[in-house]
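Shown here: the complex without one of its protein chains, the others still in place.
In this document, chain identifiers A, B and C correspond to the written order of the chains, with residue numbering beginning at 1 in each.
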Amino acid sequence: MPRHRVFTPLRWSDMDAYGHVNNVQYLRLLEDARVLAFGEQGSHGGGSLVSTGLIVARSEIEYLEPLVFRALPVAIDLWVTAVGGADFDLGYEVRDPDADEVSANGGVASQVVGVTGEVTEPKVYARAETTQVVYDLATARPRRMTPEERQRLAALRDEPVAWRLRRRSRG
Amino acid sequence: MPRHRVFTPLRWSDMDAYGHVNNVQYLRLLEDARVLAFGEQGSHGGGSLVSTGLIVARSEIEYLEPLVFRALPVAIDLWVTAVGGADFDLGYEVRDPDADEVSANGGVASQVVGVTGEVTEPKVYARAETTQVVYDLATARPRRMTPEERQRLAALRDEPVAWRLRRRSRG
Amino acid sequence: MPRHRVFTPLRWSDMDAYGHVNNVQYLRLLEDARVLAFGEQGSHGGGSLVSTGLIVARSEIEYLEPLVFRALPVAIDLWVTAVGGADFDLGYEVRDPDADEVSANGGVASQVVGVTGEVTEPKVYARAETTQVVYDLATARPRRMTPEERQRLAALRDEPVAWRLRRRSRG
Partner (left out) sequence: MPRHRVFTPLRWSDMDAYGHVNNVQYLRLLEDARVLAFGEQGSHGGGSLVSTGLIVARSEIEYLEPLVFRALPVAIDLWVTAVGGADFDLGYEVRDPDADEVSANGGVASQVVGVTGEVTEPKVYARAETTQVVYDLATARPRRMTPEERQRLAALRDEPVAWRLRRRSRG
């Protein structure tokens, strides 16, 4: 599976006055995951997927389940949904870690394992997509990606985002 | 024109390390405008458009121009793009105030008037849409809107959002 | 009185899960006021108080009253409490606007005027102090202020912050 999984701890301040992780903060979590995957530290220790700046040109997100602050990190899966000449789309899923991943990431296994010890089905909290334009930071202009960059992105290509709420007639 | 215009000052902290208003913070600005329009103070002094809680179920935004912090507030136009039984969609445009509005809102007219005194065309920085579900806060469940609520929303009905970047084939 | 008053609107997102403006966000409000007073737009339209970058070296704040989101802006008074060779201290008071200022700043006079029309005593929500170091952005080093800069700061000099909670024995 070519999806890239990042574990992101929540902050208590991600919650708003309703006591849930605020809808805007979900996009902050996506940014966090994207920076870790595409930043200088790169993807899987293999260097950055693209070598220059990325500008977000578009964001779309559906909120599926309310999320409350907890010590357990969320898992953010991200993958490529489209590759253009100077831009590409990323799909995201914000979800609970799988039960076998928990001990390695914060060690609060009790939160996704029920009180009787049975494994709870991990929840999906949101699905999202963002469009990134690849920039030449020196000229402050979009630039075409190199074949190697497109190849690296293509290796993360997976299914389109499974939107539930997007209504064609409204777009 | 049934669009509702809110003037929202930027904060210096809305900028990120690239020196532009961060893409996530645009949604914060939309939240700010929505709360002012739908909050207890209500719309145009006439009370809230809906009388109970709103949960954001979906957000979509396109970033059209980079925005840098300045003392001049941005104008956020919001209007209704769809009305369902228990939910409705809002369209947004984040833009410069018109030149004749500036003196009344922060008084930094020089920023949208060119150095020779000619009026600069106000820029549109982003277009967006969010879906709100109307909640009964007591039962924590969605509830159908009353005819009066639907009527108030319908009075703010305007054109669909003029998306530029949304690609049908990717959805 | 040499204090400089800035009116800063709250954002709904300034509240945390307790339903009050979060203690950390108060410092965000102070930053906002400081940038407006010291930024390019300058103080009272007269240009910036200092002509290069400021780095915050120290912050101290006491929270005196809980603050809940509202459309009415808060007033932030800021003034100079100390001037050094390359640094200076600012005092702050976060408070309700005076009743006669309200109509000019958001027009929600009912919020500081009681239901019978009598004027409610404006509350003070927090008192704070920050130390700024004046930087030469080109060399990324502190630099001594010019006599003119020190003179402009001295014109904003006022009383030390009236701390209530600071305990000498703990420092």
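For this structure, a couple of remarks:
As a convention for this text, contacts are C-beta pairs under 8 Å (C-beta built on N, C-alpha and C of every residue); 3 or more make two chains touch, one makes a residue touch a chain.
On a predicted model such as this, the values are computed, not experimentally measured, just so you know.
Of the candidate positions C:62, C:101 or C:158, contact with the unshown chain belongs to C:62.
Interface residues of chain C with the unshown chain, by the touch rule above, are 18, 23-24, 27-28, 31, 53, 55-63, 81-82, 89, 129, 131, 160, 163, 165-168, 170-171. Against the chain not displayed here, chain B makes contact via residues 12-13, 15-17, 19, 22, 24, 69.
Not every partner is drawn; the one left out touches chain A at residues 8-9, 11-13, 28, 31-32, 35-36, 39, 41, 69-71, 108.
Note that in this section only the chains that are shown with their structure count from here on.
At the interface between chain A and chain B, two copies of one sequence, more than half of the residue numbers in use are shared by both copies.
Look at where the CA atoms of chain B average out and do the same for chain C: the two points lie 28 Å apart.
Per-chain Cα centroids separate chain A from chain C by 37 Å. For chain C, residues touching at least two other chains, in rising order: 12-13, 69.
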